[in-house]
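A single protein chain has been omitted from the complex, and every remaining protein chain is retained in its original position.
After this line comes chain A, so read on.
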Amino acid sequence: MPSQMETTCGSLLNELQIIWDEVGESDAERDRMLLELEQECMEVYRRKVDQANKCRAQLRQAIADAEAELAAICSAMGERPVHIRQSDQSTGSLKAELRAILPEIEEMRKRKKLEELHRELQALQKEKSERLKQVLEHLNYLYSCCSVLGLDFKQTVCGIHPSLGESEGSKSISNDTIEQLGTAIQKLREVKVQRMQQLQDLATSLLELWNLMDTPIEEQQTFQKVTCNIASSEEEITEPGMLSADFIDYVKAEVSRLEELKASKMKELVLKKKTELEDICRKTHLIPESDSAIDLAVDAVESGAVDASFVLEQIELQISRVKEEALGRKEILEKVEKWMTACQEESWLEEYNRDDNRYNAGRGAHLTLKRAEKARALVNKLPAMVDTLTSKTTAWEKEKGVDFTYDGVSVTPLTRGNAFDAFLCLPILKFTSGFCLLCAYVGPEETQEQLLTEQEALYGSKPSPMKNQSAKKGRRLSCGGGPSNRRLSLGGPMLQTPKADMMPPLAKATPNTRNAKKLNVHNVKLTKAALGRRGLDLAGLPINQHSFNLQNAREIESPIIRKPFSPISSTDSSKSSATNILEALNRKHNEMLPKTITSDSTPFSTPSKTVPIADVENRTPQAMAIIPSTPSTISIPMQMAITPAPAQMPITPAPIQKALIPAPTALKSVDEEIEYSFEEKRAGFVLPRSHPINVMQI
């Protein structure tokens, strides 16, 4: 080509010289035109070279860029850029180099992209497993929750997402599912906590009721798993079904059963207390202020309208009030009774003196003689007795500001004026009135029997304690406390105004009193009549003896209130009073021990039934400052006992103790046999005093 070009250029120059020759161009012109031609050629060359140069530079730039990109990708992927080495080795042209590097870049770009996708995949996989784990954890918790709460797990989770209930297959792990699971857990946890609290409240009630009523261990055992959870936290309760609605209902039923039992025991107790109050009134010849109030209260308890513990408390207060009152009356009462005995002896003596055969030496005549002797001495003392009685009564009335009454009869009007006569007439008055009223209101024998039966049905045929008090027999015969009471009890309409009814016979009797002897004869006859109706007398006794005045009872804060009933919990008074049901029951049980009945000082309810002997040991005479406040928590009062002084304490054989006490015989006769501890027995250790030391090496 160049040669061709040179040829072309030469021929063109020849052609130009031919033209110039023909034209006749000057040499100078020809040189100038040739120079111009040369310069133009140079210009064209330069431009092309520049262009080529620029193109090369661009190529280099492209390679450099590609290399840079490759290096960047490689370094991003943590790989060694292999192409650099290759390019160093290669001696190819720039274009070849660029051609070589471009696919490499492409490759690396793809790899990079792949790697990015990988990373994304991994991240997603990780998130998936995390979510799955979370879901499973939630499900675990839900499962245990459901099992504790007795709920259907499948149903619960299927409500959130159907896939969750399946034991196999993939589970939904969407945001929504997880959120719903969280909500479900929150809800169940709330239910669980609420039910747990409910169960723990029930457990507390159970423990209290068990403690109150000394529920046997076997019965408690069924609910042991309830009570052992009393202090558990939410996480600790894991037993399936422990908080199920059924189970809680079951425990609830038990609590209400026990509460009913408690209520019935309370009622029993109320009736018992009522009887106690009646007994005290009868013994102290007090007339209750209002008879019907207590019956109304008892009725109310039976109908459930009034809390038994409240009524119990009122009766307690009433009892203590009556006791206190009795204490103040004791001295005068004793004097009245002495005097009545004297009167009775006097009347007996009267009859005896009229008996012409009294000196016949019959069987027991010497005893009768002796009695007559004593009776005479006693009759001589009568005026003095009356004097003392009068002054004492007056003093008492002055101090208290009220009349001193004996079985409802005010003594005051009698003691005024002729004290001696007045007093003499008292028993007669009673008999007269008693007799009259008996005739008037009871009437024929049948009616009496009927009444007797009714009374028995109501109050039981328990013989009055008076039967046992043989010492007071005389008094009963002479003054006829019985008939007098009967009057009050049987003469229903008269209950409200006993005094008013007393007045007319009193007025009649008074003028007659001057003839004391006559009256005394009359008295004896009446006594006999009264004796014949003793059965009725006894049955009629209890009804009128109670006084029940809620109003008064409330006001009185007597220090001799029986201790066990005083602790009243700040939370629930019924519970607190009931704490002692058991004790009262125990007491009932122990009624045969005379001291035990009145031992108001056993201040601790004993969770386990105490046998009398143990009781005696545990009695605390000064009623220990500690009163079992009702456990508002689960803590249980100790079965306390003031430390017995061993010196004064007889060693009681312990029939209650089973064989667990080592060698009970040895305990009984400490002096004869040497005691050994379990360890000594196990080691075969024998005291050298009686035997040579013999220690078995075990």
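Convention: a residue touches a chain if its C-beta (ideal position, glycine included) is under 8 Å from a C-beta of that chain, and two chains touch if they have at least 3 such contacts; residues count from 1.
Quick note on the criterion: contacts and distances are computed from a predicted model.
Of "Mitotic checkpoint protein BUB3.2", "NOP14 nucleolar protein homolog (yeast)", "GPI-anchor transamidase" or "ER membrane protein complex subunit 4", only "Mitotic checkpoint protein BUB3.2" is the UniProt protein name of the chain excluded from the display. When the omitted chain is restored, the residue from A:28, A:217 or A:367 that touches it is A:217. The chain that is not drawn here is touched, among residues A:143, A:250 or A:352, by A:143. Among A:34, A:191, A:382 or A:640, only A:640 touches the chain that is left out of the view. Touch with the chain that is not drawn comes from one residue among A:97, A:279 or A:313, which is A:313. As for the chain not pictured, it touches chain A at residues 139-140, 143-144, 147, 214, 216-217, 224, 228, 231, 236, 238-240, 310, 313, 554, 566-571, 573, 576, 606, 608-611, 614, 617-618, 624, 626-627, 629-647, 649, 651-652, 654, 656-662, 667, 670, 675-683, 685, 687-688, 693, 695, 697-698.
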